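Of the protein chains in this complex, all but one are displayed in their positions.
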Amino acid sequence: MIKHVMPYVAGSYGATILILGGLSLTSLLRYRAARRRLAAVEPRGRRRRDAMQDEQS
Amino acid sequence: MPDYTGDIAARPIGAPQSKAGAWLHRFANPGRFQRLVQPVLPWLTVVAFLTTVIGLVWGFFYAPADWQQGIASRIMYVHIPSAWVAMNGYAALAICSLLSIVWRHPLADIAAKEIGPVGAGFTALCLISGSLWGRPEWGTYWVWDARLTSVLILLFLYLGHMALIRAFDNPQHGYRAAAILGLVGAVNLPIIVFSVYWWNTLHQGNSISVTGPSKIYVTMLYPLIVCTIGFYLAFAAMCLGRISSGIMENRARALLLAQAERGDA
Partner (left out) sequence: MMNRKTRRLWLVIACGAGVSCATALMLVAFRSSLSFFLSPQEVVAKHPAPGMVFRLGGVVQANTVVMGTRDNRPYTTFRITDGQASIPVVFTGVLPGLFRQGQGVVTVGAMAKGDREFVASTVLAKHGASYMPAPVEQALRKAGKWNPKFGPAPNAATWDDKSPRTIEADNNG
């Protein structure tokens, strides 16, 4: 019979922080990088709205 | 510029577009998606973060201990929401696959590609937390019963989808193949949900039921609800952010290509 369950509880909350934190951090960094890169190559003088409209997949 | 942004070649010229198709294309073209999502995204992220943190702190520090499990019951606040998000995330993936196969929708392809890793993360979290609960309470980390095995299959479906959608040089081929896998894998979802009723399993039945009364005491139910809302919002924020990034990356690539071609000419 296991009396000390705290390590297991702490372990699952630790895994939560690691996995969710990791996923959100990579998502955020990727979002920022994509934004920066698009801003660098976006042709100037064109309105952003137009630019987004003829989005190619 | 027409709303249609999919692969033009696939569309017969002059073919009448169905009503559903027209509706889908009006509401889900990548440009419109960016205009709708980008202003909302920072707020969604902040709300998701706060809700999840409040739920986790409530669950870890303040939720009452169960009468026979003691504080091990606190693992539930991570385990149950991540299981729900994992399954509904796959349902979303399957819907994207359907939109991709039938309507050849480009946004659905990008969405399916980005839902994969996030859903796999939540599925892994569900398995890890369940395992850590099982050791002290059942007496084992893992058993091959129908519920645990079907969730493990869900993880493999996510991983397989992630690999397949990135496996081809021509992304369109990857999208088609992965969409088929996504749809076939949806068969697993009802198996996960009903496994605990169809067969004898070590895993317990559902604690929360839509039709009947729930089996969780109210003071333990509130943190569970907060965690669930937080996890769903976090899933939505991550997926929308990644889809948005994917669209921007594609556009940057297309612009660079166009510039290079102009330079060559």
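Letters A and B name the chains as they come in the text, with residue numbers starting at 1 for each one.
Throughout what follows, contacts are C-beta pairs under 8 Å (C-beta built on N, C-alpha and C of every residue); 3 or more make two chains touch, one makes a residue touch a chain.
None of the values given here were measured: they were computed from a predicted structure.
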| item | value |
| --- | --- |
| Hidden-chain contact residue, picked from the options B:41, B:54 or B:202 | B:202 |
| Those residues of subunit B which, in the complete complex, touch the missing chain | 10, 12, 15-16, 18, 21, 64-69, 73, 76, 98, 101-103, 136-140, 143-146, 183-184, 187, 191, 198-202, 204-207, 213-220 |
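FYI, only the chains that are shown with their structure count from here on.
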| item | value |
| --- | --- |
| Sites on subunit A touched by subunit B in the complex | 2, 5-6, 8-9, 11-13, 15-16, 19-20, 22-24, 27-28, 30-31, 33-35, 37-38, 40-43, 49, 52-57 |
| Interface residues, subunit B side, partner subunit A - complex | 1, 5-7, 29-31, 34-35, 41, 45, 49, 52, 56, 60, 69-72, 74-75, 78-79, 82, 106-107, 109-110, 117-118, 121-122, 124-125, 128-129, 132-133, 135-136, 234, 237-238, 241-242, 244-252, 254-256, 259 |
